[in-house]
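Please find one structure pasted underneath; my questions will follow.
Excluded from the complex is one protein chain; the other protein chains are retained at their positions.
So, chain A:
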């Protein structure tokens, strides 16, 4: 049986899609994340029919861009979330939204397994912390994220371990910068 809690499992599926166009791995990802991506789109106010259509679009993009997924930089859920979010914005604006200048991560992925695993672990802890929040607080975080609340400091309100994630990413960026010199 599949342990859906295991971030490593989903990472392996997405990497398999990127490396070898593994259809079984893609279907597993689709069954797991399709309904969540659709729910995210509907949470942002999209009607069901449009959300289904855009979700399908997002999954096509996942298939096409899977080879660009880098587990050192983001968890599977975060990568998917970013694609869905950008797709939604692009549809509203009919223009690509501006992205920060890319860091010089080269075309050769740097097999820093340890970093990737550590980031996965931190992401997992964050996801667990979100899942374990009492419903009221969880709702607060969601509303802050989706902008229903203004000026809410998520970390202060809930104690979510965003700081760990931040320092992990900070470290990766610093290493990358120094590798450039």
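Basically, contacts are C-beta pairs under 8 Å (C-beta built on N, C-alpha and C of every residue); 3 or more make two chains touch, one makes a residue touch a chain; residues count from 1.
The rule is short, and it goes like this: contacts and distances are computed from a predicted model.
Participant: I want to check something: the complex is missing a chain, and I'd like its UniProt protein name from "cytochrome-c oxidase", "Thiolase", "ABC transporter permease" or "ChrR protein".
Facilitator: Of the names offered in "cytochrome-c oxidase", "Thiolase", "ABC transporter permease" or "ChrR protein", the absent chain's UniProt record gives "ChrR protein".
Participant: Touching the hidden chain in the full complex, which residues of chain A are there? Just list them.
Facilitator: 23, 27, 30-31, 33-40, 42-44, 48, 51-52, 55-57, 59-60, 63-64, 67-68, 73-82, 84-86, 88-89, 93, 95, 97-104, 106-107, 122-123, 126-127, 129-131, 141-142, 144-147, 150-151, 153-154, 160, 162-163, 165-167, 169-170, 173-174, 177, 180
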